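Written below as structure tokens is the structure these notes are about.
Only a single protein chain was left out; the remaining protein chains are all shown in position.
Let's look at chain A:
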Amino acid sequence: MKPSELNVLVIDENRIRAAIIEEGLRGAGYDRVTVIDEMHGLARRIAELNPDVIVIDLENPNRDMLESIFQLSRAVQRPIAMFVDKSDEASIEAAVEAGVSAYIVDGLRQERVRPILKMAISRFNAFSRLNRELEETRGELENRKVIDRAKGLLMRSRGLSEEEAYALLRRTAMNQNRKIAEIAQSLVTAASLLDPGAKE
């Protein structure tokens, strides 16, 4: 059996993350990848698919159920061990840190399975990074909006040009050791308190 013939199941309620893992595995030559993002009927689907390796997000509340299936499966001569290697603490830690867990059919050699876990860990980490960056971008957009509003207020009330308004905000922020967005927010809040009718 070539590595690519391993039957890999990815279980993740987060469809985007599941797709990222799937794409990574396919790119690495694993052709038999199935993704399940719907937890309903999970036990039956696993029995049908009979996977060699299961990759699942650590926070999935169905993991207790999943592990109980493996326990039962001992009785049906298809034992499944959890994780890559009980003694491989570093990869266990990396996996938990990344938020991913993997279950492997007992008897599969470690070196055949480790690349799958490595891939899952790196893709999970990449996904978290992506999410963080998205959050930050969202935050920056919000900041830019509030700074624009503050500039508008200064331009109207003090007859400043846009550059002058921005320079004033920046100088104030520097003097008070705060962020420009914070100064802008204070100004917008103050203006709305002083003149509730005015939008800007």
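One rule holds in what follows: a residue touches a chain if its C-beta (ideal position, glycine included) is under 8 Å from a C-beta of that chain, and two chains touch if they have at least 3 such contacts; residues count from 1.
By definition in this document, contacts and distances are computed from a predicted model.
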Absent chain [UniProt protein name; select from "Carbon-monoxide dehydrogenase large subunit", "NitT/TauT family transport system ATP-binding protein", "Glutamyl-tRNA(Gln) amidotransferase subunit A" or "Chemotaxis protein CheY"]: "NitT/TauT family transport system ATP-binding protein"
Which residue of A:59, A:140, A:162 or A:195 touches the chain not shown here: A:59
Residue of A:96, A:141 or A:167 in touch with the missing chain, whole complex considered: A:96
Residue numbers in chain A that touch the chain omitted from display: 43, 58-69, 71, 75, 81-83, 86, 89, 92-93, 96-97, 101
